[in-house]
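The other protein chains are all here in position, but one chain of the complex has been omitted.
Chains: A, B and C, in written order; residue numbering restarts at 1 for each.
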Amino acid sequence: MPSVISIGIAGATGYAGQELLRLAARHPAVRVTTAMASSDTDRVRTLPSLTRVWDGEVIPLSVDRLVAETEAVFMTLPDPVAAEVGPALVARGVRVFDLSGTFRLRDPALRRRWYPATPDLAEPPVYGLTEHYRAALPDARLVACPGCYPTAALLALRPLTDAGLLEGDVIIDAKSGISGAGKKPSERTHFSECHGSVSAYGLFEHRHGAEIEQELERAVTFTPHLVPLDRGILETIYVRVGRAVSETMVASTLAQAYADAPFVRLTGNALPEIKHVTHTNFCDIGWKLDAPSGRLVLVACLDNLIKGAAGVAVQNFNLMHGFPETTALLP
Amino acid sequence: MPSVISIGIAGATGYAGQELLRLAARHPAVRVTTAMASSDTDRVRTLPSLTRVWDGEVIPLSVDRLVAETEAVFMTLPDPVAAEVGPALVARGVRVFDLSGTFRLRDPALRRRWYPATPDLAEPPVYGLTEHYRAALPDARLVACPGCYPTAALLALRPLTDAGLLEGDVIIDAKSGISGAGKKPSERTHFSECHGSVSAYGLFEHRHGAEIEQELERAVTFTPHLVPLDRGILETIYVRVGRAVSETMVASTLAQAYADAPFVRLTGNALPEIKHVTHTNFCDIGWKLDAPSGRLVLVACLDNLIKGAAGVAVQNFNLMHGFPETTALLP
Amino acid sequence: MPSVISIGIAGATGYAGQELLRLAARHPAVRVTTAMASSDTDRVRTLPSLTRVWDGEVIPLSVDRLVAETEAVFMTLPDPVAAEVGPALVARGVRVFDLSGTFRLRDPALRRRWYPATPDLAEPPVYGLTEHYRAALPDARLVACPGCYPTAALLALRPLTDAGLLEGDVIIDAKSGISGAGKKPSERTHFSECHGSVSAYGLFEHRHGAEIEQELERAVTFTPHLVPLDRGILETIYVRVGRAVSETMVASTLAQAYADAPFVRLTGNALPEIKHVTHTNFCDIGWKLDAPSGRLVLVACLDNLIKGAAGVAVQNFNLMHGFPETTALLP
Partner (left out) sequence: MPSVISIGIAGATGYAGQELLRLAARHPAVRVTTAMASSDTDRVRTLPSLTRVWDGEVIPLSVDRLVAETEAVFMTLPDPVAAEVGPALVARGVRVFDLSGTFRLRDPALRRRWYPATPDLAEPPVYGLTEHYRAALPDARLVACPGCYPTAALLALRPLTDAGLLEGDVIIDAKSGISGAGKKPSERTHFSECHGSVSAYGLFEHRHGAEIEQELERAVTFTPHLVPLDRGILETIYVRVGRAVSETMVASTLAQAYADAPFVRLTGNALPEIKHVTHTNFCDIGWKLDAPSGRLVLVACLDNLIKGAAGVAVQNFNLMHGFPETTALLP
C-alpha cells in the first residue's frame, strides 16, 4: 500500500463531486490527481467555491487519463456514462467507487428495466452499504454505493428483517432536500416552485423501491417527496411487528447490529431530525412501537450528499485500503 | 336575516385570528364589531400588518361585550378558555364557530382524556367539516370546526370509507408548515431549529388521530412532521383497497362526493402540491393505485390557516346564514 | 362605459400573468375573454393551479384575436415581443397596460441602449406609477407600468425630491425574492443555489437604475440582491438631507403626498417588513433620520408580483375606467 493514493473524481462539478473534492482534501493519504467533468466535451474549468480547498482544474472526461494517473476513481456520472466508464476502468486495473444507480441491482431483469445501458459484468459489483457489506469491501474492484434513499431505509430495516421481527409489507415515506435532484436547473427544482411547497413524486415508480426491495426481500411502497431545504433526507417508515416483539427487542436488535458502526447513531424514542445530520456522515435512527396495534414507526435521516453519496464512498475507500473507517469523515 | 351581521372574533391576534379579520373585511354582509385577545388581561392593541384592511382595536376578552355587540363569534382561543367561553355565548344566544379542539370529540371518555376542561353540553356541537355535515349547519348553535390535519385526511378518505372501498388500517404521514404551531415562540419553532430541517413529532400521540378515527371509525396511525415552510400542510395517506376496486372506482367515488363542493379540487394522478393551495380555501386531492398490491396512496393538501381554520369557519358561517358558500372565500 | 369590459392577458402563464388572472377573476366589471402565451408558437394549455378561479385555456399569442376580442390588454411579454405587440394593439384601438420595461424610458438614447427593439411612438406612453401620474391615466392608451424596484424606490423618494429635501446622490440597496427573476429555470434561480444564500448582481448595471434616475433626476447607485424567499422586495435607501430638515418634515412631506393613496402605508420609525405586504397591493414605507449626520434611511417594501406588477396594472385600469381605485385589489 503506497503512503499516498492517487485518486480521480469523474463528475467533479456536481454537488456530490464537490463534496468528494472537499473530503479528499481532508484525507491524509489521498491525492486528487485528476478531476473530470461528466463528458469528454466539457470545457476545462475551476471551482471558485472550493478555492483554497482544492485549486485544481476540472478537465474533460477521459478513461485513458484516469488509467494513467489514478489507482482509484470515484464516479458521479449519468447512468449510461457510468455503465461504460466503470467496467473500462476495472478492466484496466483501477478500482471504482460508483455513486450512480448503474450497478446497484443484481437481478438482470430489473437491471435491464431501470438501467438498460448496464452491461453484464464478469465479476459482480459489491453493494457498498458499508455497515452490512463490510467483509466484501477489501477485495472489491467495483463498489456500487447505495443511493441516499436506500441507505436510510436499509440501515433502519435490515437488522429487523434479518432478525425476523417484521410482518407484512413496508411503507417508506421519504422527504428529501432539493440537492438530491442534482445541479441541473429544471422547473421542478426552480426556487419559486419549491419554496413554501411540498410535493410527492414518482409514486409506485420503483427504481429506488426496487433497490430497497432487493436488499429487504420484501414488498415496499416507497413515496419520495421534495421539501424546501437543500441538503438532507428523512424517512418515516411504517412496518408491523409480531405480537411477541417488544420495543426493547427492536432497540437491542439495532444496538447489536450497529455496536461497531461509527456513523450510525441510534436515538430511540427521541426521534432524529435532519438538522442534526447535515454536513456529517452520520445516519440517525429513532423509533417508536405502538404495542397494542403492532405498528412500528422508524425515522431515519442522513445528509444525501455525504452519507448518501460522497461520504459513504470515502468510507468504503477507507475500509478497502485499510485506513481507519472514520478517516476524513468526522465533522 | 339582517342585511349586515355583527360578528366578534375572540383570539384575533394569532395567525388564524388575523386571517379571520382579513376574510371578514372582504365579506359584504359582515361587520366585525368586536375583536378580542385571548385573555381578559391582555392590553388593547392594534394590528399594523392589517392597516387599511381592518383598522380597529383588539380589546381584552369579555363575554359580556361579545353578547352585547355580536350575533356570531369566531373563537381561536386556548382549549380551556374556549371550553368556558363557548357554552356561555351559546347560552346567551350567540352562535359560535370554534376553531380549537375543545368541542370536536363526541365520545365523552376521549374528550375527557384530550380536552379535560370541556363540559358536557345539552345540545351537541355540529362537527364543521362542511362538505360532509352541510345539512346540519343551518340550525347549529355551536360549530366545532375541524383541525387542519383531520380536514385533509377526512376529505380524502370519508367518501371511500362510506362506500366501503377500504380494507385494514390507515396510515397518515402529514407534513405541516410551522404556522400550525401558532404564534408563540418556542425552541421547536425557532427559525434556526426549523430551517433546513424536518422532524417528526407526537408519534402515536392520538389527539388529532382520535379526531380522525372518530370520523372514519377505523384505526389510524397518524404521524405529523414539521417542514420548513410557513403555511400549508400535505398529507400522504396509505390505505389498501379490496381486490375488486379499480382506480376508476376510486376516482368516481370521490368525484360524486364532491360534485357540488366548490372548495375540493380532485387532481387524479397529477398529485397536488402545497404551493397551489396556500392563500386559498381549496383542498386538493390526488391519488394513485397500485392494482397488483391493492395499495392506494392519496395525497391531500390545504392551507392550514384558511381551509384548515379561518376559511372553513367562514364557509360554515355562509351556509348557516344562507349566503353563497364561496362568499369572501375565492382567492 | 360598458358594464363589463373584455380584457386580454398576453403572457398569462408566468407568475405575473397568473396574478393578473386571479385579480381579474375578482373584478366585478371585467371578463377575461382571451389569455395568451408569450409567443405564437406555444401550445394551448390550462393552468391547474388556477382551477375554479379561472378555468379557461391559454392560447398562442395573436394580435388579431386580441383586437377582435378585447378592449384592453395586460401584457407581460419579453421586451422585444412587447415592443412589437404593444404599438400594434394601440394602433388598432386597444388600450395596453404593459408590465415589461419596453416603454418605460423617455430618453431615446437610454431607450436604445437598454431596450433596442422599442420603436419611437407618436404618442408617448404614460408612466404608470399610479400615485404620481394619476391625472394622466384616464386618457392614456399605452401605460408603461413601472418595475418593482423603481416602484418601491420612487414611492419613497419622489415626494422628498419634489420638496427639495435631499442633497447629493442616492444609494438603493434592494433585496428581492426569486420570483422577480421569472418562471424560466436557470442556474441562478435553481433552488439549491439560492437556499441559504444571498448574492448581489448587476452592480452598476443601470437598467432599473436608469428608470429610477429618470424619475428622480438624480444620480443613483442601485444594487439588487437575491434573497431566499419567493415573493416580495425590500429596499433600504440611503440619502442625505439638508441641515434644516427634521424627521418631522420628512414625515409630513410623505403623509401629505399619500393622504389619498389607498395602497401606500407609512410606518414611520416602525420599519416595514416584507411579510406584511406579500399577497397585497400595499407599499409600506418607513424611515429614520440621524439628525447630527443628516443621514436619512428609508425602507420600502412591496410584493413584486402585485404592487410591482399585476396589482399596479389593475390599479391603473381602475383609474382609467372610472372604477374605485381599490376594486379587486384589497387583500
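One rule holds in what follows: contacts are C-beta pairs under 8 Å (C-beta built on N, C-alpha and C of every residue); 3 or more make two chains touch, one makes a residue touch a chain.
Computed from a predicted structure; not experimentally measured.
Although it is not drawn here, the omitted chain touches the following shown chains in the complete assembly: A, B, C. Within the complete assembly, C:L203 is the residue of C:A109, C:A135 or C:L203 that touches the hidden chain. Across C:A29, C:A88, C:L110 or C:V227, the residue that sits in touch with the chain not pictured is C:V227.
Of the options A:A68, A:A270 or A:A291, the residue whose C-beta touches the omitted chain is A:A270.
Across B:T102, B:T130 or B:S179, the single residue that touches the chain missing here is B:S179. Shown as candidates are B:R52, B:R134, B:R158 or B:H195; the residue that touches the absent chain is B:H195.
If you put the missing chain back, the residues of chain C touching it would be 169, 171, 173, 175, 177, 193, 195-201, 203-204, 219, 221, 223, 225, 227-232, 234, 236, 238, 271-275, 278, 288, 290, 293, 295, 297, 299, 301. Contact between chain B and the unshown chain involves residues 15, 177-179, 183, 185-187, 189-196, 228-230. Contacts to the hidden chain, counted on chain A, fall at residues 22, 25-26, 48-49, 51-53, 195-196, 262-263, 265, 267, 270, 275-276, 279, 282, 330-331.
One rule holds for everything that comes next: only the chains that are shown with their structure count from here on.
The interface with the largest number of contacting C-beta pairs joins chains A-B.
Across the assembly, the mean Cα position most removed from that of chain B is the one of A.
Residues touching across the chain B-chain C interface largely coincide between the two copies, over half of the numbers being common to both. With angles rounded to a multiple of 5, the C-alpha fit of chain A against chain C returns 180 degrees of rotation.
Residue positions of chain C touching 2 or more other chains: 195-196.
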